[in-house]
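For this depiction, one protein chain was excluded, whereas all remaining protein chains were kept in their positions.
Letters A and B mark the chains as written, and numbering starts fresh at 1 in each.
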Amino acid sequence: MTVMTYRDALTQALREELTRDDRVFLMGEEVAQYNGAYKVSKGLLDEFGPMRIVDTPITELGFAGIGVGSAMVGLRPIIEFMTWNFALLAIDQVVNAAAKMLYMSGGQFPMPMVFRGPNGSALQLSGQHSQAWESWLAHIPGLKVVTPATPADAKGLLKSAIRDDNPVVFLEGEMLYNTKGEVPEGEYTIPLGKAELKREGDACTIVAHGKMVLVAMQVADALAKEGIAVEVVDLRTVRPIDVETIANSVRKTNRAVVLEEGWEICGVGAQVVDFIQRECFDDLDSPVLRVHQEDVPMPYAKNLERAAKPDAPKAIAAVKKVMYLA
Amino acid sequence: MTTQVPPETQPPPDAQTPAPSAVANNGRPPDDQASLRKDLLRSMLIQRRFEERCAEAYALGKIGGFCHLYIGQEAISAGTMSILRPDDYVVTAYRDHGQAIARGMSPRSVMAELFGRQDGCSGGKGGSMHLFDKSLNFLGGHGIVGGHIPLAAGVGWAIKYREGDQVCVCFFGEAAVNIGAFHEALNMASLWKLPCVFLIENNRYGMGTEISRATANEDVVARAAAYRMIGESVDAQDVIAVRDAVGRAVHLARTQRQPTLLEMRTYRFMGHSMSDAASGTYRTKEELEENMKRDPIVLLHEKINAEGDLSEGDFAKIDEEAKAIAQDAWDFADASPEPALNKLWEDVLVDTTS
Partner (left out) sequence: MATKVVMEALSPTMEEGRLVKWLKNEGDAIKSGDVLAEVETDKAIMELVARGDGVLRKRIAVEGDASPVGTLLAVIAPAEENIDALVAGAGPAPAAASGTAALGAPAAAGAPEGGTSSVPSAPAEAQVEASTPPQEAAPASAAAPAAVAAPPQPPAPPPSPQPAPVQGQPGANGRQRTSPLARRLASDRGIELSLVRGSGPGGRIIKRDIESAMASAAAKPKPAAAAAAPAKRIISRDGDFQDVPLTQIRKTIARRLSESLGPIPTFYLTAEFDMVRAAEMRAALKEIGNEFKVSFNDIVLKAVANALADHPEVNAHWMGDRIRHFNRVHVAMAVAVEEGLITPVIFDADRKTLPEISREARHLAELARNRRLTPEQYTGSTFSVSNLGMLDIEHFTAIINPPESAILAVGAVEEKPVVVDGSITARQRMRVTMSCDHRVIDGATGARFLQALRRLIENPLLLVL
């Protein structure tokens, strides 16, 4: 094991996959000369040259479409969005082109490509630059949607995403790039669609993904001091969702709190709750609660921003409520 | 055309008999103008007779949804496809029946797709707007105005990436030049020197909106200057003029990776789609009738007649053959089963990695 940042783990994954398969290329704004807005592609231009690491104009729809077209004829593009907030301009290419090409063509055109970039709230970036998009993207059949929480997951999941012959939306946590963690030495991949128990416990299940997994771990640490053993399920992939792991955990703990960065209505958590009520109805001792961003655009002022975000105290309150302790 | 079967001896359609094709440049010596014109005429007639049957099938409820007919514009597809190599690529919008057939897709598989049947080119999952044939590098059939133009640039990118000498031709209507995707794709295609031919089919109406009501500069090919691209306008009711102009653009793309913007000036004889009127609030019947005098099939027929290359009997024979092909496609589609219900769940994802 080596300790490294989430960012470096992603860079490693890119480098390894660019080396492994010469059909793979990285395209996006500032990815080459500038070394990436978040430095995930640092050094790759020098190693792989301008046909493999490609700077684009500021034209999300256009280069996303270029990715789709090149994937139709057998290349394996990695399309980087400087942030997923800008990817809204390209959503037609992600949803109407990439996700549906295989189906509309009766199976003739698979889409071996990755759309990746930072996602979720950051600090004081206000309304347009601080939001979590996974529920939008997870709604679409034909896509896979991946949300790694740790450096080890980031690397193993990105490598799997690049090798997958389907369009994969890869949502990196904007606030996670500097976080550190142990990463296995050498070659490894992590399968898409498999959740992981990040912490075992028997009192309550917290289901989370992406950055919120770290919040869930804080919650578990805090409650452990009160003798409450919380189990943390990290979804890792929000489409497809690993229902089995969620259900096994809830059958054990009899209660659940679902934690996410996105908004409440039609959120990922809403889907998780649906799976839980279907699979675990007779195992539930209390209603499942959700913790999410308040139902407002992200404000700028520090105190308002804090109040808008889901955090450990809100999650702790929810856990205590489902345990009838509050 | 390899199989010419008179209608009276037409065998019953089944999947085994070779499906008729409408490719216009098969096996002809390059300098044989008479043969070329005959092939172009034949391609246009097959498209025309096929789509007339589409209109009939739509009226009978055999075709549903949106169905955009190409009637009046057939010279563009016939002329363009006659110049392309089999390994070149074609990307188009939703008015795609004529291009698909001219590219060489079997009229049977196209009609079966329109009927929503198992033997359709996309297994009945795409329909009229989403015709695909990987074996012919026919990359669809796309339904969002302008959304497919970046895809063509992406195909051009892939050709350059692999250092190939193919060309990607992209068809779209004149109304698409006002959407961002057009601008973004052409900018990058020129910036990166991608081997693409962007082909505006200017039929003067974006659905029911005449070009002057939608576009500040009606001279749409002037947009080429914004991308330092060559632009050319063509009388697209003249199939030979289409073929020549596309030929020049394809040559530039193939040899110099220089993209071109072509404006094909044409006219749509039908409504925007089968559920829209051919004329009415947005264009007059008189205007329609005036333009229908410049039917590309009639114009080519007259030209050939004037030069004495084709007898009336020959024309009638080609037309009968086109009608037989359309009938064969209909019969085939009608006999094809509906897709099995388990197909509903197939082709959402593949379960492979590479």
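Points worth noting:
Keep this in mind: a residue touches a chain if its C-beta (ideal position, glycine included) is under 8 Å from a C-beta of that chain, and two chains touch if they have at least 3 such contacts.
Here the structure is a predicted model, which means the values were calculated and not measured.
Of the chains on view, those touched by the hidden chain across the whole complex are A. The chain omitted from view is touched by exactly one of A:E30, A:D283 or A:D311, namely A:D283. Only one of A:S41, A:N254, A:Q271 or A:Q293 touches the chain withheld from this view, namely A:N254.
Listed for chain A, the residues touching the missing chain in the whole complex are 254, 281-286, 324.
The rule is short, and it goes like this: only the chains that are shown with their structure count from here on.
The distance from the centre of chain A to the centre of chain B, each centre being the mean of the chain's C-alpha atoms, comes to 41 Å.
Of all residues in chain B, those touching chain A in their complex are 89, 91, 120-126, 130, 132-134, 137, 139-144, 147-161, 168, 180-181, 183-185, 187-188, 191, 346-350, 352-354. Here chain A touches chain B in the complex through residues 21, 25, 51, 56-57, 59, 61-77, 92-93, 96-97, 101-110, 112, 141-142, 144, 160, 163-166, going by the rule given at the top.
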